[in-house]
Each structure stands twice: as structure tokens, then as C-alpha cells.
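Removed: one protein chain of the complex. Kept in place: all other protein chains.
Here is subunit A:
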Amino acid sequence: MFYLSQVEQNLKMPPHLLKPSLLDGELEKGIRGELEKRFLDKVITNLGLCISVYDIQSFEGGFIFPGDDGCATYKVRCRLVMFQPFVGEVIVGKIESCDEFGLQVSLGFFSDIRIPERFMVQPCHRGEDGIWVWQFKVDNEEFQYSLDIDEEIRFRVASVKYPPTPVEQSENSEPFSPMEITGYINGDGLGLVSWW
């Protein structure tokens, strides 16, 4: 689910952050703070969601370029903890909502996980209250297992997509999600954790 990524960034340190750091000898802390502001909780295309700054390997520079409002630019090399599950990974999440297309699962820190109807346990249908129900038949007996909201669900990652940022968005459209994970639950051991 997580991996380390090494990046190099030209970081502009504003003077009000620089002064206390330099005096205390804690420039690294100041740089770390700026890195976190820059990367934390942001999605980097093809890398994933940045969870945390793991460490700062080196920084150099500190030159003040003209027209920069007095910001000192440092070239920082650091490692970031990225969240990007690999295809085929099994993850446990909570069902956040369901609609006619399928389920939406959330991990707390990441919610753009969809399980479309074609990837759900078959056969299943959507009940009157909107909840998806799995009809499981064994020896002429039929069991109904419903996929309720807030239930823990184990799914396997089918794909991770990074849709391009839309240039214009109409008012009623859904908020843009920069990283979308599609999962499937039609397999042994997958589906609600309570089923197995």
C-alpha cells in the first residue's frame, strides 16, 4: 500500500520561516515544514497520495534570487511516503455509500475507491432501500447477504487511475478526484470481512 519515493524539489523558504530556524539552528525543521505544506495530502500523478515526509537526505543552496520577495531557494532531496496500492493488493475498508453503479469504499484518509456492479459478488441486486444484496445459493437454499453501510469490506485492487484535471467544471458535477481506485470483490475471501 505504501512505498518510498525520492524527489528533488527547489524549495522557496519565506523569510519569516527562515529567521527563527536559522537562529535556533533548526533549518531542517523549517524545511520539513515547508515540504509538508507542499506535498502532504497531495496526489502526485503516477506516484500516488503523499502521506508523509519520511526524511530529508540533503539540502543545499540558500540563494536569494531577485524578485523572490526575499525567499531563499534551497534544493532539497527528500523521501516521501506515498500511498498507492499495487494492482492485486488486498485491502480492508469501510463501505461509505452505495448507488446504482456500485459501492464506494473509504479508508478514512482516502475515499475515492469504487467497486462497480460488474466487479461485485454475483449474483447481486440492489434492494428497495438502495443497499446491495448478495444472493448466495447452496443446495437449493438461498441466503441473502446485504452489503450495509459502515461494514468492513475486503477488496482486491483492480486498477489505479489518475484522471486529468478538468479545465472547466459545471456547478452540479461531482468534485474532481485526482486518484481513483477500482476494486473487485468477486473472489474467495473477498467481500464483507464478517462473511468469512
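Here are some notes:
In this section, a contact is a pair of C-beta atoms (placed from the backbone, for glycine too) under 8 Å apart; a residue touches a chain by one contact, two chains touch by 3 or more; residues count from 1.
The definition used in the following text is that contacts and distances are computed from a predicted model.
The chain that is not shown carries the UniProt protein name "DNA-directed RNA polymerase III subunit RPC9", picked from "Glycerol-3-phosphate acyltransferase 4", "Serine/threonine-protein phosphatase 2A 55 kDa regulatory subunit B", "DNA-directed RNA polymerase III subunit RPC9" or "Alpha-1,3-glucosyltransferase".
Among A:D41, A:D99 or A:E180, only A:D41 touches the chain left out of the display.
Where subunit A meets the missing chain, the touching residues are 1-10, 36, 40-41, 44, 46-47, 51-52, 54, 77, 79, 81, 83, 86, 88-92, 107-109, 154, 156, 187-190, 196.
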